[in-house]
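Step one of this worksheet: look at the structure below.
Incomplete set of chains, arranged as in the complex.
Note that the chains are named A and B in the order they appear, and that numbering of residues resets to 1 at the start of each chain.
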């Protein structure tokens, strides 16, 4: 009955989510046993203005990127 | 102080959510005691392309539905 909640930056393609849901489920079944039908995966898109690391939102970090790279 | 987080497929009407919030709160009070004002209910709409069961996103399942039913 494992349920996985995946918080990730918004902007992934539907194909990436489909592939990731598949691979995460396979990993659960491989390691824990059980049937794939018992595994739920939920994706939560988080915008860069809603996620901070080190006290700085990621969209702020982006705008602080030095010019040369 | 119970707090309920309800993840459900997007697409419910405001009336359904209002009714469900009311009934979930009543159930908590009936079973746990306490005052309704201490019960919080939060709804999180999840799109079918963000929820997988058995490794397949629900919007993929929908498109795989056989024609006859």
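Following the convention adopted for this analysis, a contact is a pair of C-beta atoms (placed from the backbone, for glycine too) under 8 Å apart; a residue touches a chain by one contact, two chains touch by 3 or more.
Just so it is clear, the model here is predicted, and its values are computed rather than measured.
Student: How many copies of this one chain make up the entire complex, given that 2 are placed?
Tutor: Here the complete homo-oligomer in the file comprises 6 chains.
Here is the rule we use: only the chains that are shown with their structure count from here on.
Student: Quick one: subunit A and subunit B, Cα centre-to-centre, how many Å?
Tutor: Once rounded, the distance between the two centres reads 21 Å.
Student: Can you list the residues on subunit A that touch subunit B in the complex?
Tutor: It comes out as residues 14, 17-18, 21-22, 24-26, 35-45.
Student: Flag every residue of subunit B that touches subunit A in the complex, lowest number first.
Tutor: That would be residues 7, 46, 49-57, 59-60 of subunit B.
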